[in-house]
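All protein chains but one are shown in place.
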Amino acid sequence: MTTLSFAVLGAGRIGQIHARNVAANGRVRLTGVYDVDAGAAQKLAAACGAQVIGLDAAFDADAVVICTPTDTHADFIERAAKAGKAVFCEKPVDLSEARVRACLEVVKAAGTKLMVGFNRRFDPSFNALKTRILSGEIGSVELLTILSRDPAPPPVSYIARSGGLFRDMMIHDLDMARFLLGEEPVEVFAAASALVDPAIGAAGDVDTAAVTLKTASGKLCQISNSRRATYGYDQRIEVHGSKGLLRAGNMTQTTVESATASGFTTDPALPFFLERYAAAYRAELDAFIDALVDGKPITPDGSDGLKSLILADAATESAQTSKPVRVSL
Amino acid sequence: MTTLSFAVLGAGRIGQIHARNVAANGRVRLTGVYDVDAGAAQKLAAACGAQVIGLDAAFDADAVVICTPTDTHADFIERAAKAGKAVFCEKPVDLSEARVRACLEVVKAAGTKLMVGFNRRFDPSFNALKTRILSGEIGSVELLTILSRDPAPPPVSYIARSGGLFRDMMIHDLDMARFLLGEEPVEVFAAASALVDPAIGAAGDVDTAAVTLKTASGKLCQISNSRRATYGYDQRIEVHGSKGLLRAGNMTQTTVESATASGFTTDPALPFFLERYAAAYRAELDAFIDALVDGKPITPDGSDGLKSLILADAATESAQTSKPVRVSL
Amino acid sequence: MTTLSFAVLGAGRIGQIHARNVAANGRVRLTGVYDVDAGAAQKLAAACGAQVIGLDAAFDADAVVICTPTDTHADFIERAAKAGKAVFCEKPVDLSEARVRACLEVVKAAGTKLMVGFNRRFDPSFNALKTRILSGEIGSVELLTILSRDPAPPPVSYIARSGGLFRDMMIHDLDMARFLLGEEPVEVFAAASALVDPAIGAAGDVDTAAVTLKTASGKLCQISNSRRATYGYDQRIEVHGSKGLLRAGNMTQTTVESATASGFTTDPALPFFLERYAAAYRAELDAFIDALVDGKPITPDGSDGLKSLILADAATESAQTSKPVRVSL
Partner (left out) sequence: MTTLSFAVLGAGRIGQIHARNVAANGRVRLTGVYDVDAGAAQKLAAACGAQVIGLDAAFDADAVVICTPTDTHADFIERAAKAGKAVFCEKPVDLSEARVRACLEVVKAAGTKLMVGFNRRFDPSFNALKTRILSGEIGSVELLTILSRDPAPPPVSYIARSGGLFRDMMIHDLDMARFLLGEEPVEVFAAASALVDPAIGAAGDVDTAAVTLKTASGKLCQISNSRRATYGYDQRIEVHGSKGLLRAGNMTQTTVESATASGFTTDPALPFFLERYAAAYRAELDAFIDALVDGKPITPDGSDGLKSLILADAATESAQTSKPVRVSL
């Protein structure tokens, strides 16, 4: 077996994660890093012992890892598909459902592989929830609670082009809900506010949100999001089933606990996704490589990206209209 | 100061709690216990070192503790009010908003005191949440999460006359939401299912529910209820504020933890409300006595009973229509 | 069955606990409270709805609860025994092994019952350790760890007449070691220092101590004591057995946890023994009453008081000589 070659497009925060993981993964080879910002590409390439490559050269690799801005994702996916290359693309495929559908058609026609970066499915704890649910340990899932809070809001400039909280942030939780419910939601209700920063509200977005999903058989899911958490990146899930409950919580830097007159204190949660999901990103890449090597279907794929976007669109509409929105996935 | 005399109406499960607490409270005197079931009254009276009394005699006491079936509450409250007596009444005042309003008018006209039994406000941990929110410790409350699960569903015969899950069970959580949000909800959305027992669904009720509340300023609250929890009575609250998070959790019988190849295991949660809220019931009685002694207003009072019922009615309607319901408290 | 009458001798801190528990216990009757300080006796009697009695009258009750200063214990036990009365006596019976032995002879000769106040055996969590060890859940006990710290040292004036840390404070842990090891220690080694307060060292005592016990079959126990703990009354036990570990920990006032940039913080431990062992004192009294009612032997009895004193004497000697001391219980 010859080692698969990988090109990374985009040398930003998430591109850096993936490039380093590709470089450190013994099963694949990082052929190069591309970015419109040549300096950023150069810096990342050097850190990974790889070279800077042009956009055309990137599509010569066996697999392309797309970490560029959202509005380039669909075009790059299509270009790679037409070149017969496998693609790992950061979420979302696009902010427009129609554009996503068109892109997935191209991929389907090309018969190539496309994985979408819902990294949380590969978090060891969240992944264990799924495995243990499937084992029957808690019987039938009845009610899912997802608590997800960022440490601080992004700049309003980012908010403006993000597609809004539901498509930018909650889309991860919506994918997780689908992953763990084992049944597609049919109804979405969202209540949301701009409580963290009035500028977010002025930009037409929200920063605090509560969503309810219901499936055809009546399973329920509650998701809450906030763009603020003073105690770190808050990422928790709890699954209530007919035979018991499973939950997974935050991670801390150390296990140290202090005791004083103020009480017993442990570390805050890990600061943000880079730290919290470090193992998840590695496992995600491994799953992608596994699928390339063994020829099996990829999970999560483009259709998962599409379905989460449909849910995010529905939540956005629900928050704006104060009415539940029916969806058909 | 002469010791205040208390009569307890109703010798059922909750009447037993209150009668024993009155008997053990050094500041008041239990004059007697009344129940339509003379044997039950006799048994409870004996256990408390008190006597069985007739219904008329009960209203001779300084204060009447009403623990009889729901459909008698409003009548007994009115009778006590007209006799100039203070009343502690278990929730709800009545299942009909109109009947509650009429009853509260009678109490208002009489100028007597009425406390409604939202015991959870007096749970040491939940009460500490309130105190610490008021201290400003977590800044402005933004998002409240209430998880509340009974260990097992009541008999379907009880369900049928209970007013349904929202009026019977979630009404406690709705009161807690008002208590902790510090602002009245203006919108209620409910999604609910009968997942625990099909017979509950056949009786027209639900056993699993997810409710979202929103206040005028945009604060959000998510409540989840289930009639089933294999691990005990699950009663948890989490308050997310601009400066941090406060949460309060379940209680266990002991602090014992075991460690084996299966992992680290602590006790399940306390079995049900009698155990979990034992301290809350005592503190609730103390608060009632305090108000009688110092002449200050009672909290929670009849209007709190009314407002929680209005929220429960709204949740019931929302679950049936799949539409959010506006409320004005 | 006629209700047993109880007299309480001593209206200090511990006498108040027992008097209130006797008064609140439905199975016995508090006939009166005695104290050399008539005012203290009067105040406690009033709080319990009982009367002040003289010393002679106290020994007319069916049972005597001795909570007076240590140097009166043995005399009062003997007087009660000779009067055919049951005795509950706070630890220790006496600070002199010889005096304890003489006293127990008198009790033996009288054939009366004597319970010694090792309250911790009745703590619900520590008691559950014992029950679960006996159930075989963790196999054979191999290594016991007892961590026990007072929140702050007593006045040096108290230290001077206390018998020293091992007889005054660690005696509880030594009794607990015997209770949980299920086998008598044969060797005691103690290392100790005065680190908390030099005045304690100047008074000839220590405030920080580490003791090792070894049984004939080789089971080990480590005990640590400190007269200082800024975070409350620290009372923890961990039992390591061939099949697993059992541990029991501190209790807190509430279950509230806060999360901020400083981390996740729970309450400090309950402040001191009155709060921590409130349930234990009630259960202890119940066990004493049970034994009086059913005629069965009492546990812990005078011999338990004697054996713990012998271990405390051995620890004292070991700390002074820096040599392990052999004991034969």
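Chains: A, B and C, in written order; residue numbering restarts at 1 for each.
Criterion: a contact is a pair of C-beta atoms (placed from the backbone, for glycine too) under 8 Å apart; a residue touches a chain by one contact, two chains touch by 3 or more.
Since this is a predicted model, take the numbers as computed values, not measurements.
K.L.:
Identify the residue among A:Arg13, A:Lys108 or A:Arg247 that touches the chain left out of the display.
P.N.:
Missing-chain contact among the listed residues: A:Arg247.
K.L.:
In the complete assembly, which of C:Ala24, C:Leu195, C:Leu274 or C:Leu329 touches the absent chain?
P.N.:
Touching the chain that is not displayed is residue C:Leu195.
K.L.:
Hey, which of C:Val52, C:Val65, C:Leu129 or C:Ala229 is the one touching the hidden chain?
P.N.:
Residue touching the absent chain, from the options given: C:Ala229.
K.L.:
Residues of chain C in contact with the chain that isn't shown?
P.N.:
140, 142-143, 145, 147, 149, 187, 189, 191-196, 208-210, 212, 214, 217-222, 224, 226, 228-231, 234, 238, 240, 242-245, 322-324
K.L.:
Using the document's contact rule, name the residues of chain A that touch the chain not shown here.
P.N.:
With respect to the unshown chain, the touching residues of chain A are 24, 124-125, 128-129, 132, 137-138, 243-251, 253-261.
K.L.:
When the complex is taken as a whole, what residues of chain B touch the one chain not shown?
P.N.:
Chain B touches the chain not shown through residues 229-231, 234, 252, 259-269.
The working rule: only the chains that are shown with their structure count from here on.
K.L.:
Rounded to the nearest whole Å, what is the centre-to-centre distance of chain A and chain B, using the mean of the C-alpha atoms as each centre?
P.N.:
41
K.L.:
Quick check: what residues of chain B touch more than one other chain, meaning two or more?
P.N.:
243-245
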